[in-house]
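What follows is subunit A.
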Amino acid sequence: MTTHYLVLSALLFTIGGIGVLVRRNAIVVFMSVELMLNSCNLAFVAFSRMHGNLDGQLMAFFVMVVAAAEVVVGLAIIVTIFRTRRSASVDDANLLKY
Partner candidate 1 sequence: MPWLSILMGVPVLGAVGVALIPKGREQLAKQLTLLVSLIVLALTVAMAVQFNPSGDRFQFAEKYSWIPSFGVSFGVAVDGIALVLIVLSAILVPIVVLASWREADQAGTVPESGAAAPKPKRSAKTYFALLLVLEAMMIGVFAATDVFLFYVFFEAMLIPMYFMIGSYGGPQRSYAAVKFLLYSLFGGLLMLVAVIALYVVADKNTFMFPELIGAIQDPNVQKWLFLGFFIAFAVKAPLWPFHTWLPDAAAQAPTGAAVLLVGVLDKVGTYGMLRFCLELFPDASKYFAPLVITLAVIGIIYGAIVAIGQSDIKRLIAYTSISHFGFITLGVFAMTRDAGAGATLYMVNHGFSTAALFLIAGFLIYRRGSQRIDDFGGVQKIAPVLAGAFLIAGLSGLALPGLSTFVSEFLVLIGTYERYIVPAVIAALGMVLAAIYILWMYQRMMNGPTAESVRNMPDLNGREKWVLAPVIAVIIVLGFYPKPVLDVINPAVHHTLQSVSVTEPQPAVPASADKKGAGQ
Partner candidate 2 sequence: MSPAEITQYSGGGVIGVSWLMIALPLAGAAILLLGGRRTDRWGHLLGVAMSLASFVVAVLTFVALLGRDPAQRRLDIALFDFIPAGSLDVKMGLLIDPLSISFALLITGVGTLIHIYSIGYMSHDSDRRRFFSYLNLFVAAMLLLVLADNYVGLYIGWEGVGLASYLLIGFWQFKPSAAVAAKKAFIINRVGDVGLAIGIFTLFATFGTVGFKPIFENVGGASAGVMTAVGLLLLLGAVGKSAQLPLQAWLLDAMEGPTPVSALIHAATMVTAGVYLITRSSPIFEAAPTAQLVVTIVGAATLLFGAIIGCAKDDIKKGLAGSTMSQIGYMFLAAGLGGAVGYVAAIAHLLTHGFFKAGLFLGAGSVMHAMNDEVDMRRYGGLRKIMPITFGTFMLGYLAIIGIPPFAGWFTKDSIIEAAVQKHWILGAAAILGAALTAFYMSRMVFMTFFGEKRWEPDTHPHESPANMTGPMILLAIGSVFGGAFLVLGDRFMTFLAPVIGAPGPEYHGFQPLAPPGIITFVLVLAGIGIAWTMYGKRPVPVVAPRGSFATVAARRDLFGDALNEALFMRPGQWLTRVSVWFDNRGVDGLVNGLAATIGGTSGRLRRVQTGFARSYAMFVFVGAVLVTGALLLVGTL
C-alpha cells in the first residue's frame, strides 16, 4: 500500500512543479509550492507508517511549520511587490538579469 501513497505523492509533486513552471500569478505559484510540500508530507506519513516510528510524522509537522512561515513571508513580499508594481505576475519582476 505504501507504494500507492508514494506514487500519489510523486504525482502531486510533479503537478506542483509544473504549476510553478507554467503559472505567472505569484499567488498561484505559491499554491503550487504548497502542493509540492504537501505531497512530501504525504510521503513522510506513508514512510512513517511503513517503518513503524513517528519520526516521519514529526518531520511532516515541521514541514508544515516551515511552510507556514514561508507562506507568510512570501505573501508579504507579493503584497509589497504588488503595491509598487500593481501586478502579481512573477514575470514582471525581471530586473535581476544579465
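Candidate selection criterion: all candidates are chains of the complex that A comes from, given by their letters.
One rule holds for everything that comes next: a contact is a pair of C-beta atoms (placed from the backbone, for glycine too) under 8 Å apart; a residue touches a chain by one contact, two chains touch by 3 or more; residues count from 1.
Just so we're clear, the structure is a prediction, and the values are computed from it rather than from any experiment.
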Scan 1 or 2 and return whichever one touches subunit A in the complex. 2
Report the residues of subunit A in contact with candidate 2 in the complex, numbered from low to high. 17, 20-22, 24, 29, 90-91, 93-98
